[in-house]
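Left out: one protein chain. Kept in place: all the others.
Chain nomenclature is as follows: A, B and C, assigned in order of appearance, with residue numbering initiated at 1 for each chain independently.
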Amino acid sequence: MANAASELSPSYNVCVVGATGFAGVEVCRLVLGHPGLNLVMATDRKEAGKRLAELYPALEGVCDVVLSLPDPDAIAAAADVAFLAVPHTASLGLTPQLLERGVSVFDLSADYRLKDPQVYEDWYQTPHTSANLLDQAVYGLPELFRSQLQHLAQRRADGEATLVAVPGCYPTATSLAAAPALEAGIVTDSLIISDAISGVSGAGRKPSARTHFCHANESVEAYGVAKHRHTPEIEQTLSTVAGKPVDVVFTPHLAPLNRGLLATVYLQASSDLTAQELQDIYASRYAAEPLVTTLPAGCMPQTGSVAGTARAQVGVALDARRRRTIIASCAIDNLGKGAASQAVQGANVVLGFPETMGLDFAAPVV
Amino acid sequence: MANAASELSPSYNVCVVGATGFAGVEVCRLVLGHPGLNLVMATDRKEAGKRLAELYPALEGVCDVVLSLPDPDAIAAAADVAFLAVPHTASLGLTPQLLERGVSVFDLSADYRLKDPQVYEDWYQTPHTSANLLDQAVYGLPELFRSQLQHLAQRRADGEATLVAVPGCYPTATSLAAAPALEAGIVTDSLIISDAISGVSGAGRKPSARTHFCHANESVEAYGVAKHRHTPEIEQTLSTVAGKPVDVVFTPHLAPLNRGLLATVYLQASSDLTAQELQDIYASRYAAEPLVTTLPAGCMPQTGSVAGTARAQVGVALDARRRRTIIASCAIDNLGKGAASQAVQGANVVLGFPETMGLDFAAPVV
Amino acid sequence: MANAASELSPSYNVCVVGATGFAGVEVCRLVLGHPGLNLVMATDRKEAGKRLAELYPALEGVCDVVLSLPDPDAIAAAADVAFLAVPHTASLGLTPQLLERGVSVFDLSADYRLKDPQVYEDWYQTPHTSANLLDQAVYGLPELFRSQLQHLAQRRADGEATLVAVPGCYPTATSLAAAPALEAGIVTDSLIISDAISGVSGAGRKPSARTHFCHANESVEAYGVAKHRHTPEIEQTLSTVAGKPVDVVFTPHLAPLNRGLLATVYLQASSDLTAQELQDIYASRYAAEPLVTTLPAGCMPQTGSVAGTARAQVGVALDARRRRTIIASCAIDNLGKGAASQAVQGANVVLGFPETMGLDFAAPVV
Partner (left out) sequence: MANAASELSPSYNVCVVGATGFAGVEVCRLVLGHPGLNLVMATDRKEAGKRLAELYPALEGVCDVVLSLPDPDAIAAAADVAFLAVPHTASLGLTPQLLERGVSVFDLSADYRLKDPQVYEDWYQTPHTSANLLDQAVYGLPELFRSQLQHLAQRRADGEATLVAVPGCYPTATSLAAAPALEAGIVTDSLIISDAISGVSGAGRKPSARTHFCHANESVEAYGVAKHRHTPEIEQTLSTVAGKPVDVVFTPHLAPLNRGLLATVYLQASSDLTAQELQDIYASRYAAEPLVTTLPAGCMPQTGSVAGTARAQVGVALDARRRRTIIASCAIDNLGKGAASQAVQGANVVLGFPETMGLDFAAPVV
């Protein structure tokens, strides 16, 4: 991997904590292909000692990393940067230890996403033991909070270990679908509904009745109705974007695909805007974004177009027949823009790399 | 098939028009297994002369019917009853000819579903050439309009050829999900949103870019946004059930499964009802229905549970966190309760059979 | 379920042991739809006390049976017949107890399939503790061993509790593909190769890394290569059919479908037979079989055509370009003809019902 460019550009040593989960191994994959990041360590509490490729034969011949235990000192000795792909609460303990040791953290768990620790405790039913870090954590959705990430880049350049809370998959897609309308101030105070569909990898690597092939295949179903933990995260982001509190009902569904997440969001328009005006608002909002594309008028996104990529695609329509309902749909890869590539995109901003470095590959189209 | 029972019960000769489409061949399958119906004719304009089993090898050794052209005189000579599984407009011409010849019609097309011919013409962009039949056509959703079907049974017993407009798949699932709340009068005048997901068989048998395996597989997408033709049908039924006009936004999605349709419907509750009261309303509404089951509180339906069957499963939840939103979800087989078995269920009522005759098989559970 | 026919025909009370596994619940489904069988008991060691429909929501509204523990006395008190859908070795203990108590057994496990207990012990690595029953057990593949099943029917009619060893899924498909050629004596002593593909339900209900949706989906792989336990069962049947020992190499594969099993079998032809002669041998062999269909020349079977059914479809081709290789392919539903419907078909023969009773439904064709 050493090449002429390495003399010119900085490069960072990376540890992936929780490397055997689906999001964790996807971070590993992206780091392996990133010119400025070196995968020097991957950890897993249960599988330490095994080669990562034993668990994921796709990595045979590609990656020889041996899993180790997630020891903060060892991580700090080896790595500049840590990606934490761990269940919620696991990050509460580890993140402070890593920051103290000078390791910048990109946390893919939910532990630092919610600004209000009480909301966290209500929804996750566990104490937030490092709420003091919430102020400095930046919610890593670059298309909405890029300036905060850039500010973090400055602090990191000044020698500070920084913390990015990488957004959840459903909040990412919902936010990208709703943000242009909310930012434009064209939405009433009515309820916002996000009806979303995810592939099965969103349910994680652990085998269960729900992830059994014969259960998930050839079936769709809603789950977590009226109580999914991504709800307050969605409300927090949409309220921030709207500049006022918004109410959200969020319903996730499971569909038989490995990767992919589609959020279809319903918002009520406050004015007599036309479909073309709506399309223009969306098209211009993402025109300069390298990883988010607004599709042409009349086109709605399909998750297959972004599976395996770092990209999001957004489509929007207006149902002006009776009420004036904005229907915005956003497709992402739940493991990409919904997790791992979002984390790397944020890292690119914080570390001073071009934002799409290592993420700018074309999608498999079939 | 001849048995002792045949001496006691009446049996009817059946012609399936458009037998090679997915809904048509499913009607054939159900008729083959129905003790009171005999499949005497199956027609297809393009494939006449072929054995149906040539097109569907699953029928090898099961069904020897040879496809013929859909001639009204031939149909009337052979059959008492015709199931029309044809594209919209095709039924406009054929249905009057069959009724005149004394053949009762169960029409799976959209041609006689909408009571207002103008609405039909607006949405289907074609003249309604037999609007005089709309008054006598009964919308064949037995759980909501059983008494009308029973009235038709009386007329048919009196020698009249009768017409049933078999509902569309999305309207069936949306209506079964929304009806208990609307009937109970617990819903405000707010917009009703139906967000639905269908398997690919809903797109029909004709090969196209959209139905290509490599397009549909591993992807979900919205389609027909703000303009799907099932919208006015949904509004007509929900308005009838509610006893007042309701406004609906309807968004269908395509998911990678053969059969199955899930409608998740959002309604705003008008009062401070509790989740338990809501559950009770739904449970009691369908308690006596043989083919619709309300799942226990906390359970939402999955389409895999009803695939291949004549059944619907309904679940309901209340999101009372900020607003009071009723989230009701209904799973059906789009080719079963969404088309063919619904047609046979309606035929059972009209012909005087037990309503579940030939439809009461247990589902494959894997 | 009580009807006029019940006065004329006998009916039997059935217990399904191991009712929560995929094969067990499929037996339940078939028994529920069988006019001569009553599901009076379903057992499961781990889930006793739960309703079967809790585990399989598809049965909500269809089946109210509550799971119990598999106690031989209780089974004998309630049931005439037991279907054992248990892992191998579990049947070794239970079957003798049931037979002693007068309960006829249809055992879907491997415990009584192999006639030589030493072969069983070699492949299953466990002692065969009731080898004395092997002589009286009949291998329940009606198309090949119908006369033995009919002989059992006589013994049962004489008051004896009887034992049928229901064949494995791969042996069923391989045997049906190879038998016509072997019976006709047109095969050399060369190695016979069975290369088979199964859906994921063949791996059972227990969640595991292999049955996780994200592993099984979008992938095919061979497994159990050169050591799968169905190998000696295949050799035993093919040797019996051929009237001489045959050598078999068997390779199973896993493909991303719920149900379905395809065996493609390679045999070397001993003579200069033509493709037409070969086709005729196969067509005539199964011409009178109600549940096995030889497809027309040039057609090979697809598993989708038999999924959910009790049927098998067979196709055959001759590759006479260099050698003379017979390529015979058989499609079954691994849970149907490969397990549950085969058990019921055998039960029909032994209990004196028409062989296809409860099994003669048309397949879903989409």
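Here, a contact is a pair of C-beta atoms (placed from the backbone, for glycine too) under 8 Å apart; a residue touches a chain by one contact, two chains touch by 3 or more.
None of the values given here were measured: they were computed from a predicted structure.
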Neighbouring shown chains of the undisplayed chain, as defined at the top: A, B, C
Residue of C:114, C:238, C:273 or C:366 in touch with the missing chain, whole complex considered: C:366
Candidate in contact with the missing chain, chosen from C:152, C:203 or C:331: C:331
Residues of chain B in contact with the chain not shown: 22, 200-201, 205, 207-209, 211-218, 256-258
Touching residues on chain C - with respect to the absent chain: 190-191, 193, 195, 197, 199, 214-215, 217-223, 225-226, 231, 247-249, 251, 253, 255-260, 262, 264, 266, 268, 300-305, 307, 315, 317-323, 325, 327, 329, 331, 366
For chain A, residues in touch with the removed chain: 4-5, 22, 25-26, 28-29, 32-33, 56-63, 201, 218, 258-259, 290, 293, 295, 299, 301-302, 304-306, 308-309, 311, 313, 335, 361-366
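Simple rule for what comes next: only the chains that are shown with their structure count from here on.
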Where chain B and chain C are represented by their mean Cα positions, the distance between them in whole Å: 36
Centre distance in Å when chain A and chain C are each reduced to the mean of their C-alpha atoms: 47
Cα-centroid distance, chain A relative to chain B, in whole angstrom: 40
Multi-partner residues of chain B (at least 2 other chains): 218, 258-259, 301-302, 304-305, 366
